[in-house]
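Note that one protein chain is taken out, while the other chains of the complex remain in position.
Up next, subunit A:
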Amino acid sequence: MIKAILIFNNHGKPRLIRFYQYFAEDMQQQIIRETFHLVSKRDDNVCNFLEGGSLIGGSDYKLIYRHYATLYFVFCVDSSESELGILDLIQVFVETLDKCFENVCELDLIFHMDKVHYILQEVVMGGMVLETNMNEITTQVDVQNRMEKSEGGLSAAPARAVSAVKNMNLPEIPRNINIGDINIKVPSLSPF
């Protein structure tokens, strides 16, 4: 089972965090910091497997990570997952991101965090690997995005604008203003 998926940059700023087991917020941030600390110490030509993160689970859990340009993709898994398989899964995930975002870079992940979550949801569900076929994933993500776009499009807006104006409470214009001795009669103007 995959316990957590973390993406952070070379300085430790989180770009995407997904925990498949409940941790309190401050615990989550501590885990990110500890993971970054462990991963950033590693050379580029050593193996991609790390043991020894005590916060996130203890002896059964490993960190499997890949370093792409400015980002670290870290999967925290237990012994039921094949290590080399997870390494390939990270590759598949990154290639899928590349396809969906057209030459993905860190800025895409920063500004479209929710989209990245939706893509990840098609790959890993509940801590288990769901789908590894890139085309299948991108097709589904496209359909869902189109659905979302069609809902919140321009066509919905005028109806809402009209209903908003109708609900606007304009104050009543008084016909007669009586202040002391002065009597003013307000002419009635046609409503515009």
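Basically, a residue touches a chain if its C-beta (ideal position, glycine included) is under 8 Å from a C-beta of that chain, and two chains touch if they have at least 3 such contacts; residues count from 1.
In this text, contacts and distances are computed from a predicted model.
Considering only "Serine/threonine-protein phosphatase 2A 55 kDa regulatory subunit B", "LRC58 protein", "Phosphatidylinositol-glycan biosynthesis class X protein" or "AP-1 complex subunit gamma", the record for the omitted chain gives "AP-1 complex subunit gamma", by its UniProt protein name.
Residues 14, 16-18, 20, 22, 25-26, 28-29, 43, 45-52, 82-85, 87-89, 92, 100-101, 110-115, 117-118, 121, 125-133, 135-136, 140, 143-145, 147-149, 151-152, 160 are the ones on subunit A that touch the missing chain.
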